[in-house]
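Complex shown without one protein chain; remaining protein chains in place.
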Amino acid sequence: MTAGLRLAELLELLKIQDAGAALHAQIAHLFPICRSITGNGVRETLAILRERVPLEIHEVPSGTPVLDWVVPREWNVKDAYVKNSRGERVIDFKRHNLHLMGYSTPVAAKMSRAELEPRLHSLPDHPDWIPFRSSFYRDNWGFCLSHRERQQLDDGEYEVRIDSTLEDGSLTYGELFVPGQSEDEILLSAHVCHPSLCNDNLSGISVQTLLAQYLSALVKAGRPPRYSYRFVFAPVTVGAITWLAQNEHNVGRIRHGLVLTLLGDSGPINYKRSRRGDTAIDRAAAHVLGRSGQPHRIQDFSPYGYDERQYCSPGFDLPVGSLMRTPYMQFPEYHTSGDNLDFVKPEHLADSLAKLLAILDVLERDATYLNLSPKGEPQLGRRGLYRALAERTDDGNAEMAMLWVLNQSDGKHSLLEIAERAGMRFESIANAAEMLAKAELLARV
Amino acid sequence: MTAGLRLAELLELLKIQDAGAALHAQIAHLFPICRSITGNGVRETLAILRERVPLEIHEVPSGTPVLDWVVPREWNVKDAYVKNSRGERVIDFKRHNLHLMGYSTPVAAKMSRAELEPRLHSLPDHPDWIPFRSSFYRDNWGFCLSHRERQQLDDGEYEVRIDSTLEDGSLTYGELFVPGQSEDEILLSAHVCHPSLCNDNLSGISVQTLLAQYLSALVKAGRPPRYSYRFVFAPVTVGAITWLAQNEHNVGRIRHGLVLTLLGDSGPINYKRSRRGDTAIDRAAAHVLGRSGQPHRIQDFSPYGYDERQYCSPGFDLPVGSLMRTPYMQFPEYHTSGDNLDFVKPEHLADSLAKLLAILDVLERDATYLNLSPKGEPQLGRRGLYRALAERTDDGNAEMAMLWVLNQSDGKHSLLEIAERAGMRFESIANAAEMLAKAELLARV
Partner (left out) sequence: MTAGLRLAELLELLKIQDAGAALHAQIAHLFPICRSITGNGVRETLAILRERVPLEIHEVPSGTPVLDWVVPREWNVKDAYVKNSRGERVIDFKRHNLHLMGYSTPVAAKMSRAELEPRLHSLPDHPDWIPFRSSFYRDNWGFCLSHRERQQLDDGEYEVRIDSTLEDGSLTYGELFVPGQSEDEILLSAHVCHPSLCNDNLSGISVQTLLAQYLSALVKAGRPPRYSYRFVFAPVTVGAITWLAQNEHNVGRIRHGLVLTLLGDSGPINYKRSRRGDTAIDRAAAHVLGRSGQPHRIQDFSPYGYDERQYCSPGFDLPVGSLMRTPYMQFPEYHTSGDNLDFVKPEHLADSLAKLLAILDVLERDATYLNLSPKGEPQLGRRGLYRALAERTDDGNAEMAMLWVLNQSDGKHSLLEIAERAGMRFESIANAAEMLAKAELLARV
């Protein structure tokens, strides 16, 4: 078995400096589409992603029981607007898809300003932003608009028109399996149901797609990663639940996982632990962020958030954490039109991708070894491991890393655990282990 | 099984605002009695308590072996004084029972001031207070007085008279069993051997009695608590040892316990952990005090103090903590006449009772559940648990509490553990569990 994925290699392949621009361009391409938990917006999004990676598209009919839920009716919109008495479209879905409340039922009516008022949603504290609202499981309709526009509405009569359908159809999700050397899987999951919002979650979608693209390229190049990777692009909650329902008996192969979301804003990177809290992904993420020398946050699991709620439900309890920058609800642009193409920046997207790769690199390279010369220190000199003495790494020297690996490799400590005990970077420890394994001083357990 | 005791209900029943005054009145009623580890003072005290709760009174004969000890001779006093040469009672047991050293042997003698001097005890640092002294296991006699009075004694001859008896009799203790829904017991224990001292321990006696009174009322009203409650009113050390000796084979039913003492002073509430340190009572008390928003202290177990010394001896190792306000020896009035009716206040007594009830409420309501829909989140909406979303509690909302309960209810985490992990109040978590159980999403383990 080769050493698997190497961050350094991937960064070279990816030209990480350019990755930020590529990710932002992908986001811009997907931005105008009106997505919801079902409907053509998700299909169109997945079709665009399919130009890059061979996603399997799954359509699950409305009414299908999925765990405790049922796949809902499919929602599509042709047009939606509110016209004033002069026939002007004062609220227009075609101008911004946030203007229409998600899952709004069809409407064709005339009404006074007073009758319209309870159907309108705006943000007095952020008067220029349109809020994002949906009503998935209760028939309802409404319009969202900036508070400034709302205040300009006169008291005349309004024509309200929502040309939507809410009918039996299907829920759509995409999935990609990239086979590695082992059948053990790493799950990556991004929700694909939010309309014109960039950070939430075109950022997660685009980072996940670029990762899938490059891992696929490695496989094609005959250099598969150690783990197999499974990428899920599904609507939040009911989409993840549908995927879990259809894969209930295969999730046992998932060794590690991450929900990817909110990866483009300027906040420090944030890792939210899995329910179990001390799995390898939790420790790998804490190690990488903790040693990055950059601001970061490690957040305990809570049963609120995105699809980690489903993956970490007690019946599955998968080792799935979540990688994001500023968490949901903690930035004012969250779920508003302020979460736009200016709010996400190439450099933050690139940084998120680099951190993600570094975490995966730890998982790919982590292993447990047995020191084959465990009594006393082996004589490194006669094995040509002297040169290593001079090769100082940035957090100690290679000799120190070798001594730690030899001392701790009793078959009970993984390289990541050794790195944590030594207070050294995982990479230094993993490099030392590789040198020692080549010198036949270590055997993989 | 119903949800058991509810703090809110009890507080209503108890009219907690009035409870303080009632507790203080009870203390005032018991204050003048001269108690010791045996004798009529304890009998009289228990007889007064029996007007409120149907205590069983136990008399254990002097000489009875009890664990490593033997029940001592019974001590009673008719009168005791020191008269000066003018025949004036300069020290008079009838004026304050602290004037006589506990367990003083009978004396009738004349002596000089110099001969009297080594028999006198006073507190130079607190010249107005009479100290409390006893000599239980070595024949001795003495008088206690304020330092100011001592300094006024002239050098004439004194008549010393102690009309006490120290004879075979019995040790007296009281016990009350309030049957709950389960045979599992909660033990409450207060020592009843101190003479005219209010905080130590008329405060513990009166709080314990009022609790017993109301729990008995609940049982009579057909609403028994979940646990059975056992109340012990016994002399310190040898009394608790006697009770343990007579109940050696039944203590296995005790699931939780508290020694109640020093509950009326103005210091912050203090919980002293059981020997094991992490039992349910330890965690319940820490949760309640920690979330009270008020000053408090959690103290580790030590083998010094009151009868937790006996309950927590290694041969029993019962899960018994101790609830008090300012700990023994940490307030200057401790074991002096300064521990009087002014030193204990209705509001502090009421606060102690409220904290005690809140701790018991956690024990009563704590339970471990199994999520019956553990794969993915159950759909709360179609079960009418939507309304809950709006019902914000003071530390989060009901939805969040429900998500935590569902996520953690894998049969391994109690509600108290869930509350601690969620960083929410136990009550919010317990209420959420109740709603979910009603919706048949949870089953009790």
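Letters are used for the chains, namely A and B, taken in the order the chains are written, and counting of residues starts over at 1 for each.
Definition applied: contacts are C-beta pairs under 8 Å (C-beta built on N, C-alpha and C of every residue); 3 or more make two chains touch, one makes a residue touch a chain.
Only a predicted model underlies this, so the values are computations on that prediction, with no experimental measurement involved.
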| item | value |
| --- | --- |
| Sole residue of B:Ser189, B:Gln310, B:Asn407 or B:Asn431 that reaches the chain not shown, by the stated touch rule | B:Gln310 |
| Sole residue of B:Glu56, B:Glu88, B:Glu183 or B:Glu248 that reaches the chain not shown, by the stated touch rule | B:Glu248 |
| Identified contact with the non-displayed chain, of A:Tyr103, A:Tyr173, A:Tyr271 or A:Trp404 | A:Trp404 |
| Chain not shown: contacting residue from B:Ala21, B:Ile48 or B:Leu67 | B:Leu67 |
| On subunit B, residues whose C-beta touches the chain left out of the figure | 67-69, 137-138, 237, 240-241, 244-245, 248, 275, 302-304, 309-310, 312-317 |
| Hidden partner interface residues of subunit A, rising order | 371, 373-379, 381-382, 400, 403-404, 406-410, 422 |
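By our rule, only the chains that are shown with their structure count from here on.
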| item | value |
| --- | --- |
| Inter-centroid spacing, subunit B versus subunit A (mean Cα positions, whole Å) | 55 |
